[in-house]
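The structure is given below, and queries will be raised subsequently.
A single protein chain has been omitted; all remaining protein chains appear in their positions.
And then subunit A:
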Amino acid sequence: MRYFGLILAFICALPAYAVQPSEVLNDPVLEGRAREISKDLRCLVCRNENIDESNALLAQDLRILVRERLVAGDTDAEVIDFVVARYGEYVLLNPTVLGANRLLWIAGPVMLFTALGLVAVFIRRRQTEDALDELSDQEIKRLEKILKQ
């Protein structure tokens, strides 16, 4: 099952090479920023790979583009905006928190709290139905009677 997907997923990454030595910037700080940005940008012709890992030519173009913008003095956000303006929202691996995407981001926490609420009600109800193993006054009296005998 995963299998077919993996073939598809990695077909454009096959020759193992992502960032080429020639692409690497001399300034380690800028290069570090480029790598971080690359991790959030999708290779558009691959299935689920960021441009940092992809071997596709388009990904290489994007990597070089990101580095050019950084060298030109853009902030990280400006670089990402620049790429999104050209390739659309699809290029972002980290979905934005805009519009309907809010649903995506809050889905987990909402479900967690709903479930916790339901469980709290369930346990509360079960506790009142039976008073657990605590004995009622009547039972204690009966028990004492039996013990005295």
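Everything below uses one rule, namely that contacts are C-beta pairs under 8 Å (C-beta built on N, C-alpha and C of every residue); 3 or more make two chains touch, one makes a residue touch a chain; residues count from 1.
Methods note: contacts and distances are computed from a predicted model.
Look at the chain that isn't drawn here: its UniProt entry, checked against "Tripartite-type tricarboxylate transporter receptor subunit TctC", "FtsX-like permease family protein", "Cytochrome c-type biogenesis protein CcmF" or "Urease accessory protein UreD", names it "Cytochrome c-type biogenesis protein CcmF".
For the options A:30, A:57, A:72 or A:112, the residue in contact with the chain missing from this view is A:112.
Although one chain is not shown, part of subunit A still touches it, namely residues 1-10, 13-22, 24, 39-40, 42, 45, 47-50, 53, 88-96, 99-101, 104-105, 107-108, 111-112, 115-116, 119, 123, 126-127, 129-130, 132-133.
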